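Here the complex is missing a single protein chain, while all its other protein chains stay put.
Coming up: chain A.
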Amino acid sequence: MAVARSMRRTSPISLLLAALLAFGFICFLLTPSSSSSSASASASSSRQRQQDAAEHPLSPPTKPFLKSQSYRSDGYQAAPPVVHYNLNNLTSTSDSIVNGERILILTPLARFYQEYWDNLEKLSYPHELISLGFIAPKTKAGNTAIAALEKAISKTQNGPIDNRFASISILRQDFEPPLTTQDEKVRHKLSSQKDRRESMSRARNSLVFTTLGPSTSWVLWLDADIVETPTTLIQDLTSYDQPVIVPNCFQRYYDKNSRKWDIRPYDFNSWIDSEQAQVLAKDMGPDEILLEGYQELPTYRTLMAYLADLKNLDPRRLLELDGVGGTALMVKADVHRDGAMFPAFPFFHLVETEGFAKMARRLGYGVFGLPDYLIYHYNE
């Protein structure tokens, strides 16, 4: 009863003041959330995100834009601003985080694997420096993949700020893929490879040349079926400061004989050229292509997949290559800006990522591989 009586005596004004005080106290307690260090990091990251945002929706896809738009005094929507980009100041160096270099991760999406997204989210490179780009065909499979992707995106982009990516572009491609099946056996048949890879080239080119924008320093090509990489993938690959660099793509499988999980090489498109292959190419018609991993075409190239020293992994071991695979491929944005693309036609009898390596080399860039730096492909 004593409490009630004292309450009755206090005036409503002092109650209001007390409520205000309590509210302020709670604010004080909560706003510098959790531990102070991560809080300040999060605040600075969101400030940086805010600063980097474009004013107008007509802006590079690598930038988020402000939802609210300004208007002219006469009521018309304000014209887009004149924006300057000084590309002389754009660097791509081994100290990518310190220099705040922006990464564009590009993925041609055929299927969506949750493991792929989880792996992407775990990358420890500051997410406010990462933009994502996806391209999917306008097929039923593409629709399913995009639906799943959008679900994962909305979860991440509405989650904790530090986990959110700077921006995400989703593209639907404007041409039909040559094959309707993603079945492993059909997909890898030699005759269908040329069409498949040419179509893949066009998808990759459409993706990179529309999303690159003026502020990207590095482009990481990451296939949708790469489900396991070190979380420091970006820092590691940029640390070599090479124009084009590719890790070794392996696959985990269950070995029925030894009854345990093991790993095996998966991507055979990263290679060092051989004389035999050169001779083969010389006798080919202008529209024929050389492919790796087919008995019909004995190229005797040195494949990086087999150069991994599994007993004694040395992730810093660097190797100069002539052809690269696209499962995970780190490229300085300058290489793409100079025009290196994925040929959708036989370019020196090479297409797609292998043709890309050839074109990069013709533009004067070195192409490198990391035989002992392993990433893992999904096992169907």
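Remarks
Definition applied: contacts are C-beta pairs under 8 Å (C-beta built on N, C-alpha and C of every residue); 3 or more make two chains touch, one makes a residue touch a chain; residues count from 1.
Everything that follows uses one rule, which is that contacts and distances are computed from a predicted model.
One chain of this complex is left out of the view, and of "Eukaryotic mitochondrial regulator protein-domain-containing protein", "NADH-ubiquinone oxidoreductase chain 2", "Ribosomal RNA-processing protein 40" or "Mannan polymerase II complex ANP1 subunit", the protein name its UniProt record gives is "Mannan polymerase II complex ANP1 subunit". Across A:108, A:126 or A:213, the residue that sits in touch with the chain not pictured is A:213. Note on the undisplayed chain: of the listed residues A:107, A:201, A:299 or A:353, the one touching it is A:201. Only one residue from A:172, A:194 or A:317 touches the chain missing from this view: A:172. In the complete complex, the residue from A:21, A:190, A:284 or A:363 that touches the missing chain is A:363.
Touching residues on chain A toward the chain that is not drawn are 1, 3-4, 26-27, 29-31, 33-34, 42-43, 46-47, 49-50, 53, 56-61, 64-68, 72, 74, 76, 79-88, 138, 153-154, 157, 159-161, 164-174, 201-202, 205-206, 208-214, 336-339, 341-345, 359, 362-363.
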